[in-house]
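Excluded from the complex is one protein chain; the other protein chains are retained at their positions.
For chain A:
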Amino acid sequence: MFSNNNTRAQTSTATRRLMKEYRDLTADPLQDTITAGPVSEDNMLEWEALIQGPEGTPYVSIFAAKLVFPPDYPLNPFTMTFDPPLLHPNIYPNGVVCISILHPPGDDPLHYESASERWSPVQGVRSVLLSVLSMLAEPNIESGADVECCKLYRDNKPEFERRVREQVKSLLGI
């Protein structure tokens, strides 16, 4: 019991928990469309994720995103930033993903989301990345991040899809 306690204390709670999540992700990968892992060996608090856009969407490519974890993870959620940014109603122009599961705990003052869709310590990288995947497939324009993009998506979906395709092409360099 004592030795167990000691090994646990050597690394911070956040680091240990992230190691655990990384291990589970490698042992039981998230479909074939997502991979994620720490950028460097000695800092578990920064990860990179590669996400393949879901089928039937204009996001036909593989996108890189940076996950940055707070030192008190999992009490507070991490942030996810697409780098380079992605044109999407729920992604800020600077690439930061805005979905309810990544919002800090507690009720939001505007009552846009019920607390059940919010971050809690039982959530993790796996559940968030799955939410992001479904967000790419179905944007939520009720609580958008990129207002212009929301309008475009609502009023002129073909044009929205065309622009996304264009962006994807330019990202790929074609």
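Operating definition for what follows: contacts are C-beta pairs under 8 Å (C-beta built on N, C-alpha and C of every residue); 3 or more make two chains touch, one makes a residue touch a chain; residues count from 1.
Criterion: contacts and distances are computed from a predicted model.
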| item | value |
| --- | --- |
| Chain not present in the shown complex, as UniProt names it (candidates "Ribosomal RNA-processing protein 41", "Cofilin", "Postreplication repair E3 ubiquitin-protein ligase RAD18" or "DNA-directed RNA polymerase III subunit RPC9") | "Postreplication repair E3 ubiquitin-protein ligase RAD18" |
| Full-complex contact with the absent chain, from A:Val60, A:Leu75, A:Val96 or A:Ile141 | A:Leu75 |
| Touching residues on chain A - with respect to the absent chain | 1-5, 7-17, 19-24, 26-27, 35, 37-38, 41-46, 71, 74-76, 105-106, 115-116, 120-122, 124 |
